[in-house]
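The structure is given below, and queries will be raised subsequently.
Missing here: one protein chain of the complex. Every other protein chain is in place.
Here is chain A:
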Amino acid sequence: MPDCGTSYENEVADGYNIRNVKCSFCNCTILKQKLGKFTTLEFDLPLMKQIGGAYNIETEKVSLFWLVKHMMTFENVGFSNTVDNKKYLTCADCDAGPIGFHDLTTKESFIALSRVTHR
């Protein structure tokens, strides 16, 4: 898993993100500090850069997320069109993504720690 090699211990305090969550490409602020709850679950997240084309989506297993219960908690974020009852999340400024996903049933959003930077 891509997020196993990096230690995120220093990013979590009392179960929430210590630092602001930012886009790795354009530095846009996605989520302010202490608003994402550290959560582990296994999810096949499509790669940002696809090689195989639209009908052969390559994914990777991602397991560390910031859970955001209400979408309006985000500072800046984009929501994709719906795919299998999910919306994928993107940077609102440069459209890089997916950086996570939104579950339409639970209304919860998950930002993958490995797809963003913390500053």
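A few notes on this one:
Everything that follows uses one rule, which is that a contact is a pair of C-beta atoms (placed from the backbone, for glycine too) under 8 Å apart; a residue touches a chain by one contact, two chains touch by 3 or more; residues count from 1.
Operating definition for what follows: contacts and distances are computed from a predicted model.
Missing chain, UniProt protein name: "Ras-related protein Rab-10", from among "Ras-related protein Rab-10", "Mitotic spindle assembly checkpoint protein MAD2A", "Centromere protein X" or "Inorganic phosphate transporter 1-4".
The omitted chain makes contact with just one of the residues A:A13, A:L41 or A:I57: A:I57. In the full complex, chain A contacts the hidden chain through residues 25-26, 32, 35, 37, 46-50, 54, 57, 69-83, 87-88, 90, 92-98, 102, 104.
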